[in-house]
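Just one protein chain is left out here, and the rest sit where they should.
All chains are identified by letter, namely A, B, C, D and E, in their written order; residue positions are counted from 1 within each chain.
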Amino acid sequence: MNKANKSVKTADKAAGAKPGEAKPALHAIKGGKPVLVKSPPKPAAKPAAVKPIPLKAAPPAADDAPVIALNLPMAKLTPAMASYFKKCQDKLGFIPNVLVAYAFDMTKLETFVAMYNDLMLGESGLSKLEREMIAVAVSSQNRCYYCLTAHGAAVRQYSRDPLLGEHMVMNYRVARLNKRQRAMLDFAVKLTASPWSVEEADRERLRRGGFSDRDIWDISVVAGFFNMSNRVASATDMRPNTVYHGQAR
Amino acid sequence: MNKANKSVKTADKAAGAKPGEAKPALHAIKGGKPVLVKSPPKPAAKPAAVKPIPLKAAPPAADDAPVIALNLPMAKLTPAMASYFKKCQDKLGFIPNVLVAYAFDMTKLETFVAMYNDLMLGESGLSKLEREMIAVAVSSQNRCYYCLTAHGAAVRQYSRDPLLGEHMVMNYRVARLNKRQRAMLDFAVKLTASPWSVEEADRERLRRGGFSDRDIWDISVVAGFFNMSNRVASATDMRPNTVYHGQAR
Amino acid sequence: MNKANKSVKTADKAAGAKPGEAKPALHAIKGGKPVLVKSPPKPAAKPAAVKPIPLKAAPPAADDAPVIALNLPMAKLTPAMASYFKKCQDKLGFIPNVLVAYAFDMTKLETFVAMYNDLMLGESGLSKLEREMIAVAVSSQNRCYYCLTAHGAAVRQYSRDPLLGEHMVMNYRVARLNKRQRAMLDFAVKLTASPWSVEEADRERLRRGGFSDRDIWDISVVAGFFNMSNRVASATDMRPNTVYHGQAR
Amino acid sequence: MNKANKSVKTADKAAGAKPGEAKPALHAIKGGKPVLVKSPPKPAAKPAAVKPIPLKAAPPAADDAPVIALNLPMAKLTPAMASYFKKCQDKLGFIPNVLVAYAFDMTKLETFVAMYNDLMLGESGLSKLEREMIAVAVSSQNRCYYCLTAHGAAVRQYSRDPLLGEHMVMNYRVARLNKRQRAMLDFAVKLTASPWSVEEADRERLRRGGFSDRDIWDISVVAGFFNMSNRVASATDMRPNTVYHGQAR
Amino acid sequence: MNKANKSVKTADKAAGAKPGEAKPALHAIKGGKPVLVKSPPKPAAKPAAVKPIPLKAAPPAADDAPVIALNLPMAKLTPAMASYFKKCQDKLGFIPNVLVAYAFDMTKLETFVAMYNDLMLGESGLSKLEREMIAVAVSSQNRCYYCLTAHGAAVRQYSRDPLLGEHMVMNYRVARLNKRQRAMLDFAVKLTASPWSVEEADRERLRRGGFSDRDIWDISVVAGFFNMSNRVASATDMRPNTVYHGQAR
Partner (left out) sequence: MNKANKSVKTADKAAGAKPGEAKPALHAIKGGKPVLVKSPPKPAAKPAAVKPIPLKAAPPAADDAPVIALNLPMAKLTPAMASYFKKCQDKLGFIPNVLVAYAFDMTKLETFVAMYNDLMLGESGLSKLEREMIAVAVSSQNRCYYCLTAHGAAVRQYSRDPLLGEHMVMNYRVARLNKRQRAMLDFAVKLTASPWSVEEADRERLRRGGFSDRDIWDISVVAGFFNMSNRVASATDMRPNTVYHGQAR
């Protein structure tokens, strides 16, 4: 990791954001309520004071299996990431396994977290629930165990509708959606299954459904992001934290 | 091209770039030699000296069409991104259109650039050429015009073998590859076409081909990244800079 | 085969079963324990005494939607079916919606129930859990909401392993199966996806996995049966009872 | 071919078959007119009087191969099934091989026969020919040799149009069908190829074609049934009676 | 049916056909023995003496439909083609509809006939039956009504095994083939379904099956030729002569 990259972070310094304050995190659910895991505050002057998460005490990965099927020992967390992991632990009660998987390399972990948090928790014309619905519908097309589990839980939580989560996992077409959301998922799934065939008529259908061009970008990139993550998870046999399975049923 | 789109330009009027900004780099080719567009050195004391890119002199987007089919006016570049765009302009002679497309939002641009540069130019057991070969073989499976064009040029350039670029674009199976590279591309393309079917036997085949577990991660994430980018490009009808077509033929 | 499973059997030879009598039962789970829904006793001399299930009082279908998207009013239950429905109600607490769907015609209901109970609860070299695993893996290939829900619950229940149920629903390849069970599911899913391509080599793989020819028949017919049921459910938009979603999590 | 299988034979030249006698099939065709092979009457008081078909005298199955590639010796027929087989023999001149295949277990045989006869010969808004057309179009999608042969013959016979049978076998889209029948087959084949994609719009198209909701059920279940049977036949390498090939050409 | 098409007819009952005479096809079959319908000798000095086939007297095409769904009036036959058509009429009793379809343009007809006859009737390490088996297996993959009908008849005739013809039409995998022929058809069908995936390992399998490099060429070009013809037939809705359906059953 080169120096320059270190400064490429989830930096939202939107007016009004208090200095030093960071940055929402992975979708994060605890005790039935969506919880924002914000970016950790800037490391204080003494980063050494930030202790790494005691991972040995951490809950085992799903299935009592290693998080991934590759032998990639965890690196020393940077202060920012140590703080972020601590925040996850405090608020969620666990570190999502995808973070553990990426933690063999701090640059990769930080760029993943930055992109994830911007896409899924940042400003958008799509609600957070809608973004999670895209995540799960795409992951169902790709039959990705990790993402179906983790983001299926998120759909259940955000929607407070356990069945909606199951619909997204099993076959999004069975959900009773309004036209807007159906168009959104049709686009995301077509983009997943046959990206070469997406054309202006598909964008027009979204516009007729009430989506702005910026919304279309967001639908596309969220769908794209999970097409990436599904493949990373499948390629490495990534296992979700078992805790997801029971959330918000 | 409508008016609104005309504002989607590589327009950075970033006077006043603050020190300490990051500048990672796209793969970058100029005058027939691969050129690393590294993070710029820390801006000197007078950032005001960083002039905005003279966009009117920039080459038009491919096909004289807007860069993308969405109306997303370019935002004011952050100093880091202004510097990065300038570096592209200086070294490549143009701003890759994907950067222009993302430049409607600085967070999205920065996270994209950070992830791209780490994956494609960072340290890895895979050569930069091998990563570009994966990029193109994946993009061929997804029939992505933008990525086939831009990364096809990169394969021609890095390999100094114009035919290899064509092989990757048209059907990677016709290339005369060693077992290692063939296994690498078979994995990447299977992961693209049917991610759900990738299992331990596939990873084992890579290990037998001489790849470490870290290499397997890199193959997977590069393949994953282009599965994302292909979809963003197809969803938005992203057009490559015309200059790529003639490079390194 | 664990204890719990042992008690889930067919019941067509109950002592005193008189000729012409009906009919073992759907898999039936209540309060976390498999429960035998035995064939109803012979209708007594006065079948009129068997009251039809008060369906108006019955719990609503999943999603508060009609059971299916076709307008097929329920017929008067035959005494055998009335008794069977009552048994379901008593032991499970609900009538599985598939039975309600078929109940517009008593011949269709009875032949369906007879085939179902023989296949899923009758004697076989496959455990009941294995048959349910086939049911779910096939239904996942066909993305059938009804069967994934109802039989996903059954896998969780029989196995007392909630994750196994999720694996079958999402991608059976992620489950840690022994060779026998993996071969069984590979066969069932191949038979589902490309039946024309199943040949002697596929049967041989099952035999090497320890399956007898009779077992191969059973795997094939269970897989076939759910290829039928998946299509009936999808064609009619059949909705599972909501109660399944929370079972055995 | 092992001993056990040798006893599983077809019976198209059983002693007593009169020369020149018509040979209807399970779907019951005689002398060019569809004939119902109804369920046998309840066995009379002395079922022992019903002699089993003298299977040892039976001619070999189609292709001189065993009926199926599994070694499943035929069980003793129940009186009801013995009577039914006798009826087949008398009316068709042979026992359809699918019955022979199922005859290793009387419960399986009886439930199969009950369901088959209800679906294909019972009351319905669909003509028997239409149900056979669905059977063959579905079997063509699944490339099932047994069902294409046996039910292709049925279409030729019922329609008195040998070409219609060939159209159903080869590509139902080449047949000159009215809108109703074309909609029916489009639905059945879509339900076969991608059941997850069938939705209300598909049902609406059938309703516009003149089908009632009950008809839609029947189309769906007949299509479903052959999706089951195709897979049982392919999984077991079931061979049709050779006699079908020449029928009604 | 418009006027122009009315003149494009088959000719299987042209005056002068002797009763009981064998009716070979383009692939040239007579009285159960394959007969070569060779290219006509160079027209003698007085080509005017060769009268055109009296097409107006010809019976309608199969299905009482025009030969193709395009309005392309037949051109005046060149002497060579008139002689060839006469030979077909004399030996087969009819003009194969594919010839009628091409006869709107003499250059197209002549080049088609020249290529067809060289491939299917010329010298080769493949028997004529093997070439017809490839034709039908390829046409089955492409579900081509015309070619399945015409060449299915040829397989029945050449092989004197009506079932083999049905196997090729329905699913070549059910035929009891020797290793050589199975390898041949596996190659041809793979080449049809996914030509991009054919590689040296596929050629090696053919060589191990006993095929020479020249044989491999022939397999490839015959498979290729029917991939062309299937598409011409499907694109134009070409209808086979009805007479094929009953041949060699």
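Here is the rule we go by: a contact is a pair of C-beta atoms (placed from the backbone, for glycine too) under 8 Å apart; a residue touches a chain by one contact, two chains touch by 3 or more.
Given the structure is predicted, the values throughout are model-derived calculations rather than measurements.
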Omitted chain's touching partners, listed by label: A, B, D, E
Residue, one of E:144, E:163, E:184 or E:243, that touches the chain absent here: E:144
Chain not shown, touching residues in chain A: 196-197, 199
For chain E, residues in touch with the removed chain: 69-72, 104, 107-108, 110-112, 114-115, 118, 122, 142-144, 187, 191-192, 195-196, 198-200, 203, 213-214, 216-217, 219-221, 223-225, 227-232, 234-237
Touching residues on chain B - with respect to the absent chain: 62-63, 65, 140, 143-145, 148-149, 162-163, 166-167, 169-171, 174, 176, 237, 242, 245-246, 249
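As a working rule, only the chains that are shown with their structure count from here on.
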Mutual neighbours - chains that touch chain A and chain B alike: C
Same-residue or different-residue interface between chain C and chain D, half as cut-off: same
Chain A-chain E separation of Cα centroids, rounded to whole Å: 58
Separation of chain A from chain D, taking each centre as the mean of its C-alpha atoms, in whole Å: 52
Distance from the mean Cα position of chain E to that of chain D, given in whole angstrom: 33
Multi-chain contact residues (two or more partners), chain A: 143-144, 171, 237
Topology of the chain contact graph, where touching chains are joined (line, ring, star, complete, other): other
Set of all touching chain pairs, with the criterion as stated earlier: A-B, A-C, A-D, B-C, B-E, C-D, C-E, D-E
